[in-house]
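Note that one protein chain is taken out, while the other chains of the complex remain in position.
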Amino acid sequence: MTIANQFVTGLSIGAVLLLIALGLTFTFGQMGVINMAHGEFIMAGAYTTYMVQSFAGDQAVPVALPVAFLVAGGMGLILERLLVRRFYGRPLDTLLLTWGVSLVLQQLAIDLFGAPNVQVTAPGWLRGGFDLFGVTVLYNRLFMMALAVSGVVGIWLYLTRLSAGRRMRAVMQNRQLAAVSGVATNRVDQLTFFIGSGLAGVAGVALTLIGPVGPQIGTYYIVDAFLVVVAGGLGQLRGAVIAAVALGLLNSYVELWTNASFAKVVVFAVIVGFLQVRPQGLFVLRSRALT
Amino acid sequence: MSAGLRRYAGPALFVAGFLVLALVMPNVLGPFRLQLLGKYLCFAVVAVGIAIAWGRGGMLTLGQGVFFGLGGYAMGMHLKLKEAGAAGLPDFMVWSGVDELPVLWKPFANPVFALAMVIVLPTAMAVLLGLLVFRQRVRGAYFAVLSQALAAAFVILLVGQQGLTGGTNGLTNIQYFFGLDLYEEANQRLIYLVTVVVLGVVFLLAWQLKESRFGKLLVAIRDGEDRVRYLGYDPAIVKTVAFAFSAALAGIAGALFVPVVGIISPAELGIVPSLAMLIGVAIGGRYSLAGAVVGAIVYNYAETSLSEAWPSGWKYLVGALFIAVMVWAPRGLAGLFESALSRFRRPAAPPPAAPVAVKEEVAA
Amino acid sequence: MLTVESIDVAYGRAQVLFGLSLTVAPGSLTCVMGRNGVGKTTLLKAVMGVLPVRSGRVEFDGHDITRLKTYERVRLGLGYAPQGHDTFPQLTVWENLQVVLEASPKATKESVDEALDVFPALRGLLRNKAGFLSGGQQQQLSMARTLVTRPSMLLLDEPTEGIQPSVILEIEEAIERLHRETGVAVLLVEQYLDLALRLADNFVIMDAGEVVRSGGREDLQDPSVRQLLTV
Amino acid sequence: MTGLLEVRGLNVVFDGFRAVTDLDFSVAAGELRFVIGPNGAGKTTLIDVITGRTRPASGSVRFDGHELVGQREHRIVRMGIGRTFQTSVVFEELTVGENLDLAAQFRRPLVSLLRRRRAYPDDVVAVLDTTGLGELVDQPAGVLSHGQRQWLEIGMLMVQQPRLLLLDEPVAGMSREERERTGVLLREVAQTHTVVVVEHDMEFLRRFATVVTVLHEGRLLCQGTVAEVQADPRVQEVYLGRARKEAVDVDG
Partner (left out) sequence: AEGGGSGGDTIKVGILHSLSGTMSISEVTVQKSELMAIDEINAAGGVLGKKLEPVVEDGASDWPTFAEKAQKLISKDKVATVFGGWTSASRKAMLPVFERNKALLWYPVQYEGLESSPYIFYTGATTNQQIVPGLDYLKQQGKKKLFLVGSDYVFPRTANKEIKAYAAANGMEIIGEEYTPLGHTEYSTVVNKVASAKPDAVFNTLNGDSNVAFFKELKNKGITADAMPTVSVSVAEEEVVGIGKENIAGHLVAWNYYQTTPGAANEKFVAAFKAKYGADKVTSDPMEAGYSAVHLWAEAVKKAGSTDVEKVKEAAKGISLDLPEGKVTIDGENQHVYKTARIGVIQPDGQIKEVWNSGQPIKPDPYLKGYDWAKGLS
């Protein structure tokens, strides 16, 4: 039964990983921006939930979902307008730049909300769980899975079915050509960054159900988020999904048989090993171009 | 300005910088500040390696702390054994309930072995990783994130093995360095001077590497790894050599850090400190070795003095510093210096602009 | 239609165009000629706003476009096929055309069809990723994309490069037909003189970032012009 | 009699698409061979297979008796095969001279590369001259125009002194007199080396080609002199287009 239990646990860890990585499929996967402040946008989503709580009470989590999307998205938009836009094509510089931004945002959180954690109360319908053939299924984890799945579906539709998504991919693949084809590249950049950051905010809302809400939370999730995207293959949605679930399951079983530290080390080792086999992640964006 | 002047300007600046560090600083700084400067110089050694691997070779290594740690722990283990108490056990083993010296520790009692390991361990690790990873053409963002994961995993491993490594604490309370009492001012000065000399030597080695054809080849690989294959070179080997070189420097720096600071702990090796090592280089200018050295010193100095000046909000200033440097001086202080210089120089024909955007290795 | 008034253009500190002026009349087809590296591509990029002009003025269709963003110029009716086979590599051929269709006001489904008629080979490749096409196929796609936009003026930078002879003939015909039927103005950079000479109403010869000679079709017979073109 | 390069029964498949089918192709030592064919015929793919960039589904490629399939790219270069790319790729941050110098040094052991270069070796200086890039020697290659890059690529190939040179559309984008110069140069090189040139420029072919191989849809269509090939109705149909155009003209 533990085996079955851990399967559900693995799926729910996978859902968390996927949620925190979804936004990166835009900013990192599409735009190639290694946004170290992504974690702080997650944090912004979490604190938004805390703020929303003051009027929405214990229904803060559902109410905060759209609000956090807008808040974190708005922060992303400002970041893009002020800074990131000067750095397209220089992903490694952006990394340092956004690292600076993340320091500032963390300190800002300490000054605005205090260093200690704050509390977000889960709505009644997201507390507890039920028993399914002896396996405990928690409502909050189910909620996160549902959120992750809808996020994936939404992004997939956006990328493949909407002209905005197509335009976005065009800009990311060949900025200059997009411009000379009449695409308003700066607006596409803004929208892309807005959505990617907004998704981080949504992840932040969900994370209040299971973890702390404090100035540090971004730093706890950022490495895992990047690993998921990299293991899946940059800009590859289905890669990210598979990677998140696989890493979640791997983590849950290894942790079951060993311990949390070792599980983390194993996950890293497996990713290194995996990239030996598939150097560009699960799904590869191939091209004939020379690099 | 004559070409001759230009030719000798570099060496002259090097000698001047060296003399300032070796002769002037020990006489104008108090022991505490001198010790801090020594620490900055350790990071400058790391920075020189990063300037080669990243600035020249385009390998954004976010896990340099691992190599720093390997060197540091190799040195630390030796020094801890020298100071070990009655049972021949370092202090932390006693309070972690280890009764017998682990086999892994035994050879480190030998100073020659320990010193060799300072270089061998990080180099071997880098060669192993490099051959695996570069052969498979993992690069750009993939390499960056991978190396970051490596740093994270390394720290978790160290922390989890408290009896063997001292866990989160690391190796603390190191008081003697080959018989020298590290709290004696004269000895601190001596160790500082050793650091300066090591930095000087390392700098010259890196300079040679950078200016050689090997250095050009690295740049070529950064700009077009696949194209290089069709020139008949194996990029994996070339990159591995450069990566191993940077790892060896990080290891040496880690080993120097131990007597300079008296501690080596996972807190110095993880994701954040590894990034900090990079940031100094970015600030100074990754394309210039001197820039990297100056950047490492400036960044660490800024961190110290900003945190002293405004302990509760200094992260704002540090964050602002990165942002400012990236926005206004993407080629770092060295870039600012160069453009200032070229404004003075007024050449007959306008020098060619470097290709507009600073090209970087992107994913895929 | 297009007036370029003594523009200076530079890459960083290296100046490439020196006070270059040029006029393209509505409905005319002007061919820009000159050796490699004289600045032809740079001129087109400056007109499109891909490169900023340091001084001087660019006017199109009565608008001063010197400071407009690239996509704003496209929306005013400029169409541009850059040199080298430029595509959105991870998008399919169909998506490549779709992006342009959605981004340009005058493009229609019919214009897509017409473009594909010029390059029938592309029809069989609609589901292929552009990045996997052969060099010539990419160049064909690049031309097709430009035709889709239905611009009032076309800037073509060596459109026939890497394209098989039979398709070059198609391109030539298409340009001619478009020119005749819709009165589109064309600024063409072309190394194949025969083609250029067959199509052009006017020509401009560049050297070292300056226009050294310009004239109409009739002047092409002038020995001094012949001289410039063969050296 | 076997050639220097022997391609036998070559098949290349990309996700189900057959880019090259049952191709046999051989080039004798010292030959100057031209390859033409419609866009997408598989010309670049053929070069990619020979140089180890693409793995064939089946077939063999032998160079001087050695199998090339399965070898890593740099090994193949070291065996004496050099190529240029249809989209020229040069090292933009290195100067023109350094680009050539690196190309020239590839046979040296890595250790000797650690020494500093004092002056450009003679072969590099010579190539700077032939390619007309002498004035640009200290300019970063990133500043070169399209045509200048093509020349640099050719130069980098020449200093490598390969036994077999594979050039993928070397004169695309070159002005008329540059094309002429390239042709003369190739003819000269072919005196001592084996050269395969992929081109679409028929004028260039008429001027410099002797034997021409035509590919179509991944297969060998025909082979012969320029005149023979041009006269072949199949070639006119799929490649040159004159036949069809004339037909249209008659109709119209």
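Lettered A, B, C and D in written order, each chain numbered from 1.
Going forward, contacts are C-beta pairs under 8 Å (C-beta built on N, C-alpha and C of every residue); 3 or more make two chains touch, one makes a residue touch a chain.
Because the structure is a prediction, the values reported are computed rather than measured.
The absent chain, not drawn in this view, touches the displayed chains A, B throughout the complex.
When the omitted chain is restored, the residue from B:61, B:123 or B:265 that touches it is B:265.
Checked against the full complex, the one of B:8, B:95 or B:178 touching the unshown chain is B:95. Considering the complete assembly, subunit B touches the hidden chain via residues 30-32, 35-36, 39, 92, 94-97, 156, 159-160, 162, 167-170, 172-173, 175, 183, 261-263, 265, 267-268, 273, 304, 307-308, 311-312, 314-315. Along subunit A, the points of touch with the absent chain fall at residues 2, 5-6, 9, 12-13, 16, 106-107, 110, 114-121, 127-129, 136, 138-141, 209-217, 219-221, 251-252, 255-256, 259-261, 263-264.
Keep this in mind: only the chains that are shown with their structure count from here on.
Hopping across touching chains, the smallest step count from subunit A to subunit C is 1. Distance between chain centres (mean CA atoms), subunit C to subunit D: 28 Å.
In this assembly, the C-alpha centroid of subunit A lies 46 Å from the C-alpha centroid of subunit D.
Note: centroid distance subunit B to subunit C, computed from Cα atoms, is 50 Å.
Multi-chain contact residues of subunit D, defined as those touching 2 or more other chains: 85, 87, 89, 143. In subunit B, 224, 226-227, 352-355, 359 are the positions where the chain touches two or more neighbouring chains simultaneously.
Per the touch definition, subunit D reaches subunit C in the complex via residues 14, 17, 37-41, 43-45, 86-87, 143-148, 168-169, 172-178, 200, 202, 238-242, 244-245.
Subunit B contributes residues 208-209, 211-214, 216-217, 219-220, 222-224, 226-227, 229-234, 237-238, 241, 352-355, 359 to its touches with subunit D in the complex. Within the complex, the subunit A residues that touch subunit B are 28, 32, 34, 83, 86-87, 89-93, 95-97, 99-104, 106-108, 111, 223, 226-227, 229-230, 234, 259, 261-262, 264-265, 268-269, 271-272, 275-276, 279-281, 284-285, 287, 290-291.
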